[in-house]
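Note that one protein chain is taken out, while the other chains of the complex remain in position.
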Amino acid sequence: MIDFAAPGGRASSLPLLGRDVEPTLFEMSVAGRRCFQLRTTGLPQIAIEELIPSAHLNPSTVEIAEVSERDLVAHFTRLSHRQFSVDLGMYPLGSCTMKYNPKFCDAVAALTGLNGVHPAAPASLTQGWIELLWILEQRLVAITGMAGATLQPAAGAAGELTGLLLIRAYHEARGEIRTRILIPDSAHGTNPASVTLGGYEVTTIPSNERGLVDLEVLKRSLGPDVAGIMLTNPNTVGLFEEEIQEIAKAVHDSGGLLYYDGANLNAIVGVLRPGDMGFDVVHMNLHKTFATPHGGGGPGAGPVAVSERLVPYLPGPRPAKADDGSFEWKTTTTSIGRVHGWHGNALVLARALAYITVHGDDGLRRVAQHAVLNANWLRVRLSEFLPAAYDRVCMHETTLSAAALKAKYGVRGLDIAKGLLEEGFHSPTVYFPLIVDEALMFEPTETESVQTLEALALALERIVGRAETDPESLHAAPRTTPVSRVDEARAARMLKATADAT
Amino acid sequence: MIDFAAPGGRASSLPLLGRDVEPTLFEMSVAGRRCFQLRTTGLPQIAIEELIPSAHLNPSTVEIAEVSERDLVAHFTRLSHRQFSVDLGMYPLGSCTMKYNPKFCDAVAALTGLNGVHPAAPASLTQGWIELLWILEQRLVAITGMAGATLQPAAGAAGELTGLLLIRAYHEARGEIRTRILIPDSAHGTNPASVTLGGYEVTTIPSNERGLVDLEVLKRSLGPDVAGIMLTNPNTVGLFEEEIQEIAKAVHDSGGLLYYDGANLNAIVGVLRPGDMGFDVVHMNLHKTFATPHGGGGPGAGPVAVSERLVPYLPGPRPAKADDGSFEWKTTTTSIGRVHGWHGNALVLARALAYITVHGDDGLRRVAQHAVLNANWLRVRLSEFLPAAYDRVCMHETTLSAAALKAKYGVRGLDIAKGLLEEGFHSPTVYFPLIVDEALMFEPTETESVQTLEALALALERIVGRAETDPESLHAAPRTTPVSRVDEARAARMLKATADAT
Amino acid sequence: MADYIPHTTAEVADMLEFLGMNSLDDLFAHIPDALKLSRGIDIPAGVSEPDAAVLFNEFAARNDAAKLLCFAGAGAYDHEVPPVVKALGSRSEFVTAYTPYQPEVAQGVLQAVFEFQTLVSRISGLPIPNASLYDAATGLVEALNMASGVKGRSKMIISAGVHPHWRQTAHTFARGTGHEIVEVPLVNGLTDWSAVDCTNAAAIVVGYPNFLGLLEDVSVARSLADANDALLIVGADPIAAGLLKTAGQWGADIFIGEGQPFGTALSYGGPYLGLFACAEELIRKLPGRIVGETVDTEGRRAYVTTLRAREQDIRREKATSNICSNQTLMAVTAAIQLGWLGTAGLREVALSCARGAHYLFEELKSIEGVVRLSDEAFFREFCVELPIAAEVAIVEMAKRGFLAGVSLAQLCGDSDLSTPGDLSRKMLIAVTEKRTKSEIDAYVSALREVVAS
Partner (left out) sequence: MADYIPHTTAEVADMLEFLGMNSLDDLFAHIPDALKLSRGIDIPAGVSEPDAAVLFNEFAARNDAAKLLCFAGAGAYDHEVPPVVKALGSRSEFVTAYTPYQPEVAQGVLQAVFEFQTLVSRISGLPIPNASLYDAATGLVEALNMASGVKGRSKMIISAGVHPHWRQTAHTFARGTGHEIVEVPLVNGLTDWSAVDCTNAAAIVVGYPNFLGLLEDVSVARSLADANDALLIVGADPIAAGLLKTAGQWGADIFIGEGQPFGTALSYGGPYLGLFACAEELIRKLPGRIVGETVDTEGRRAYVTTLRAREQDIRREKATSNICSNQTLMAVTAAIQLGWLGTAGLREVALSCARGAHYLFEELKSIEGVVRLSDEAFFREFCVELPIAAEVAIVEMAKRGFLAGVSLAQLCGDSDLSTPGDLSRKMLIAVTEKRTKSEIDAYVSALREVVAS
């Protein structure tokens, strides 16, 4: 498949040493080279043809790549050096809560007693795991002010869809046919997509000029066909929906339920509870608020907690404590069924419980307080040269706009993002939420120090200065990274999704 | 102590993003910030003054540095990105045997059953460890063709001195007073230094024009005052001392003993044994031949194996098997005593046994064969544009000379070394051994592929080309590294060995 | 209480002063008081890491299953994960990275995922892979949604040989999409397609091997798909690609698979790795992220997430999938594990699994009362009927050091078409390359003892 092989020992793709392209695993491959070592089984070496009918056997061979262990290590270690991460520096990414991921939680996940357990092993042999998950469910319920939860959803989006199916099951059980879900225009894209997959239609509620749900429009949109509303609070621009009680009342009065997108839970954990605001369903992104690492895009975990009236429909099985004190798995007959192949992203769940155990109630409250403190400090500090989209106290994140810079100097949000890479920071979230023109959303999280916030502010100040004096240099940014700005259009136009594509 | 604090979250010192200076831990410190978490002991909180007399208490506080866990992680992760390593690319460092360090051996060292054992725990509670070390001693003895060994020396140099003390003990027991040790002029600096610390005088034996010990001079230097000779074979220019049997006979005939510096064992492991060549003492650098990682300069391990007549003097305690099959520690009454605080660098020893276990006799032979193959291939390939110091078959490393380039273009060995850094390789060993003018010593090891060797050759060819056309660019190298060429003279002249030094 | 907050008291005071505030509570002043917790949340006070470690070590110690030699499978397999793969897959740059939305500083994850995609494509025999889904069960759901998006139909024909949890998950999500799911029963362990009405079906789904370990003749399903203009979805054990025909070779339009066997520990079921690939013409409906090759402004090869316009953040309610975070770290790990295995290693693992399973299958003959459920061809897993309840046998075998298998009754629940009759005495047994002959022999002896007693 490959007729040449690249040197594994040459490190010129390493930012430490050069700027070469890193060969692919396939380019490094040499036929006959090997790396794997397996146990000596002592089994009779019967030919495969004697075990499996030839109709099933692949007449050719699936080629992987044939590299030495030395080259395998060099390749992936070098790739890791071409990758930004929380462990290297700040990610002020709004809506993502890229906080420090405690190594302690990794150590928990590395316990053989946890990661060596087969998911179909009977309850009697997995008491530790079931208890762990049972406790986690209790903690999440306490944190959100709900009555029960499922731990199965593997990420936030899966949690959303699960929550919507719970809302559906609730209405159906009451014989009600409701077809619409309200969503504010600032919502994350997963929300409308989940609504559709939940079998509902989306009705978009515009935000008012304060960046909040327009209560009057909302009330007008309600009706007997509305199954519920999906909100994030604080919402995706980082503002608290101050009229949440009125919203909840209006929705409940019309027979609808309230869904809480918990992506922004970091702003309120230990301070407020979605349940107290009137929400019926809450998903949590454990990979945000509870610091389980993002893994370059996953795995996450998106448990869903619900109020009393939705508990009967929760996916099963759920961990339960039997009368004799032992732990077991239980599914109600009214359950909507499973939403994951097994019990959810169990090791992620264990990490989250580790995080919660260390913090406790007081620690979690401090998390929210300092996350909000950092965001507001940054908002005020940045307002000296970059306008906030909404100029008042924010929660855990703050949304700015580069619209003025764009108008004046042709420097877009993206240019600022790329400029920030050159300055030693990951970029903020850009162009989300859609309701803010040239949005730049900064979420510092509580684990960054004020020194880092100040350094970020100074970097942004320099970039704004460059926008005035040398906008071209920002269009050309970043230049210090392993690759310079990549051609995204070409990637889509001439799709090459595998090394074999031509 | 520090009146400002540096941002931990800014990654501009990261080669991936920029070229800033990385702040020190002390610059990142903020009074009152904390990171550590300890167990809750529940002990009475008695004031220290009630436990320890004030004469012993420090009236002031030793200041460490006060950083958050997030900043601690960012700092040391970034430092790791400013560091070349085997896992990132090739180190063709002669005399160092920088081969791939199998992760399996790390996993062995990570076993709690090994690393959680207190060194003073009684033998009955540490049977696994003693057996492991007992087996390792047997393996090393088999590999070297010796009769017994000590595992205590913590590195090669410690092994050398231990070996010299064994030679001394041997002669002393025979009532002989011998004062000199012969050393070839190509020897590694630790050899003469160890000789002095062993209480001997060094007599230097010149190498002949073939890069080998001059047998005639050697014979002339022998006498009743010569305690022995220290040799490396293959020697430090990578050549096999072909007259080793004659050398051994001459030394033994005059009552002296032969010491084998095992730094170059990788060339012969499984193929030849120092014992068969006539050596009486052998130290091994487990961090070379047996692939235990160098750790940025240590820990290593330098076990010393000896022939029958030296066994009684070996340092103790040594692992032993009792009649009932259990394992115990034993010291002979004639032992020279301990040379390490405990049992040596035990986890390094465990790694080495893991390496030996996986390879076995045949695997180790393959190691030497392919190490020598790689070195010779590289020698011939490079000879197209860089002369070898000795133009014939070498062992596991090959010594070239940049003397001609220096004479012609003013490009020194050091410039070539720095140029190679820009090309994505670590540099070879330069200016060692001292007997070769502008020495460049390349040791590819068996774990590098021929593709990597070819890439290295092409890089060197480009550098030689630059020497001709643009020597200045080589004096200015390296320019792609986190720092450019450093001012070594200034470091020595204005010593600043701590952040507190002024 | 412990936390990871750097702020000193003095710094908090300074920061509040900068904001013109007096206390941290001022930050929340705009929130209705009625909503604020007065007594905190009802969870225990925090403890230090080493105190918490005691608790988690206790949890771990009470999972006896972790100490047993594993013969359980059912979609989760005990494969070798060597130290080198663990070391590379746990590099913190991969672990603590965000989704690679800024490609210039994310080439590490992007290239690793590109390599993963290439490997998924080869293993599936289909040209268009994605960057991963949550797991195989949700992968099935995505595949069904894709089929319905492509075909504009809602009837789904699913073999009862597809893993029961995957089918259950499909049923759950069908509540939202309104898909009509028709399950096709097994006869003698293999799908009996004879009675099923595939008219108007969007997709036909078959497991290969099916969850009982047996090798289905996928060509029958392919013919049915052709005859009814439906898509063929094959859910395959990716390890089988070392020996058996790929999904693509059987003519599948969509491949789904559970990627856990590629370097991910058993982990009590997660995080696992949903593998997904499809035919060229289905690309516009592909769920999830896809990494593509491109160049940077200097013409150097570079990678980027592409075809973003399909995804929920751009398409919003019109997207056919809502997936955002996926299982990237497991995908990176799978690329590493496959790089470790190489062509020969993947084949060797598959062969060793097959040999071990067939050896055990033969050896079990010698135990009276243990009936092998089918004599159809199987790969590395098979089902037996015991003279005692499978759950009892598993608990007894555990005392002897073995996780003997998976009880079908526990796995399937009550109403499952896949294995008619009394499920309670049926047990699924899997063998991986980690099991030696002597371990298998010991297993047989132990099981003999258990069924005899």
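By written order: A, B and C. Residues from 1 in each chain.
The definition used in the following text is that a contact is a pair of C-beta atoms (placed from the backbone, for glycine too) under 8 Å apart; a residue touches a chain by one contact, two chains touch by 3 or more.
Worth saying up front: this structure is predicted, and the values here are computed from it rather than measured.
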item: Interface partners of the hidden chain - shown chains only, full complex considered; value: A, B, C
item: Residue of B:Q37, B:N264 or B:T289 in touch with the missing chain, whole complex considered; value: B:Q37
item: Touch residues of chain C, complete complex, unshown partner; value: 49-50, 80, 82-83, 87, 92, 434
item: Chain A residues that touch the omitted chain in the full complex; value: 8, 16-17, 30-33, 37-40, 67-71, 73, 77, 102-104, 106-107
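Here is the rule we go by: only the chains that are shown with their structure count from here on.
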item: For chain A paired with chain B, centre-to-centre distance based on mean C-alpha positions, whole Å; value: 45
item: Distance between chain centroids, defined by C-alpha means - chain A, chain C (Å); value: 19
item: Junction residues of chain B - those touching two or more other chains; value: 8, 16-17, 30, 33, 37, 68-71, 73, 77, 102-103
item: Residue list for chain C, restricted to those that touch at least two other chains; value: 2, 4-6, 11, 47-49, 82, 84, 87, 92, 105
